[in-house]
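What follows is a set of notes on a single structure, which appears directly below.
Note that one protein chain is taken out, while the other chains of the complex remain in position.
Chain lettering (A and B) follows the sequence in which the chains are written, and residue indices restart at 1 in each chain.
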Amino acid sequence: MTTAQTQPPPTASPPPSAPEPPAGIQGAAWKWGVGLLMCYVIYGAFFIARNAVGFVGDSARIIFFHVPCAVLSSIAYFVAAAYAGLYLFSSHPEKRFNLELDAKSAAAMELGFLFCILATITGSLFAGMQWGTFWNWDPREISIVGMLLLYAAYLVLRSAGGEQPDKRARLTTVYILITLIPTVFLVWVVPRIQALQSLHPTSVLANPKNTSAAYKEVLYPSFLAFILLFVWLFQLRFRLYKLGAKDRSR
Amino acid sequence: MGRVADTAGAGPVSAQAGVVTSSRPAWLSEAAALFAKDLRAEMRTKVAISAIGVFTLSALLLLGLATAALKEAQIPIPDTDLTRPAWDPAGKMALLWVLLCFAAFTGLAHSFVHEEETGTSLALRLSMPAGAVYAGKLAFNLALIFAVALVATPLYMLITGMPLGPPLVFLLVMIGGCTGLAGAATIVAALAAKARGTGALYSALGLPILFVFLALLLNAAKTVYAGPQPALDVVKAVGGLFSYGILLITVSALTFGFIWED
Partner (left out) sequence: MTRDLYFVMAVPLIIWLGIFFYLLTIDRSLRRLERSEKGQDDL
């Protein structure tokens, strides 16, 4: 396979003196920003936001943590699918079958799994407070549990994919692209199926008029904080991979 | 033979999906040759059909035994004198699809695993393009699943008392369901055959894909049995089912080459 020969140069080509963090966002300053932003979100969830109409007690405050997790768990899948698509179909000769792209898709899938678990547990708590039952097969609950299964299946395939990194990369990226269809259906079709009635407050949040200024003040920073946290963890995971690849080639 | 007629109908679907290959007629005849070869081998050994057959029959018997009391049971609706069936027709159809999903996943892996085990996959790889192999295998799996559904559905109706509903909608749901099932099972079989730990991996990879499909089937089942429905709702439910299967087959055809050629 030609890919076996083209693989080593990308890991060997950067000079040893090159700075570790990838170009674009540099240094640790923005990481301090994430830390402070997350502190603001946690403070704001309890002291800036007030109890919302239509929610039982203080339950509306869960939105600031649960919704970004849920959104991230589907975004992560599309990020992974984008890297998988580039890995298999890129016309750029250095990108096609470049194992770094496969590693990036794997990192996104791992993080997606993490945030999917968190969204499931926090969503279950939310449902318990709001509807008095921790699980009632609401369409959104079907979606999140379907995503959870897809992520878990991917990780199973990755652990069983074999010793050759090349072959494993091809099997796993193909699986991501195939399961993109269930994912698209889970994110956009299943929540709109009328036969499964929804108790979920999506429609309340979707209308900006229903959200008060105090909620926006906390919700938007919360999205930003969670996305930046995702980027940070993603970079950590990818740097770990690069270290492993360098180690293996030595 | 009903099975052969079914696959003739499935031909155009796979032909559209296989745009990867260049010359269509040659490619189509190669796929047909592979399909005929698989069918002949199956007629000789009957490995896949007997595995699915035994599984389906014993599952049907077990279901009949377990649901004997539930079949006709009625539960009272609170605050009225009316009753409703404890197990409604849509629920019965959902269970039929669970049965068919598991039946498909016991037998359909055979097509690729067999090629890997006997070492014929290398010869196959050299003799025809990946698109033809995919189309041939898909056609074979479609034939198999249609045959199973054709036998199992009437038996299931007999055992659980599932009504037919509007015949045309029922038929469309069955065809759409089988297409999606075969599409999912074929590509997952190809993936699992290439990875280690084939047997357990096959269900682990396939069932998450079928989970979503079952949600769509549940929706379609409710549409079938909900009485007269606006035409748009029926089109939405059945269309969702078909689009899932066709999208799955299209993406599989586009990516099959990457797992087949190594």
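Basically, a residue touches a chain if its C-beta (ideal position, glycine included) is under 8 Å from a C-beta of that chain, and two chains touch if they have at least 3 such contacts.
None of the values given here were measured: they were computed from a predicted structure.
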**OP:** List the displayed chains that the omitted chain touches in the full complex.
**Re:** A
Original post:
Which residue from A:Gly27, A:Gly57 or A:Pro93 sits in contact with the chain not drawn here?
Top reply: A:Gly57
**OP:** With the full complex in mind, choose from A:Ile42, A:Ala82 or A:Val184 the residue touching the hidden chain.
**Re:** A:Ile42
Original post:
In the complete complex, which positions of chain A touch the hidden chain?
Top reply: 42, 45-46, 56-59, 61-62, 65-66, 69, 103, 106, 111, 114, 117-118, 121-122, 125-126, 128-129, 159, 229, 233, 236-237, 240-241, 243-244, 247-248, 250
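Just so it is clear, only the chains that are shown with their structure count from here on.
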Subject >> Distance between chain centroids, defined by C-alpha means - chain A, chain B (Å) >> reply: 31
Subject >> Complex contacts: residues of chain B adjacent to chain A >> reply: 187, 191, 194-197, 201, 204-205, 207-209, 211-213, 215-216, 218-219, 222-223, 233, 240, 244, 247-248, 251-252, 254-255, 258-259, 262
Subject >> Complex contact set, residues of chain A against chain B >> reply: 1, 88, 142, 145-146, 149-150, 152-153, 156-157, 160-162, 167, 170-171, 173-175, 177-182, 185-186, 189-190, 193-196
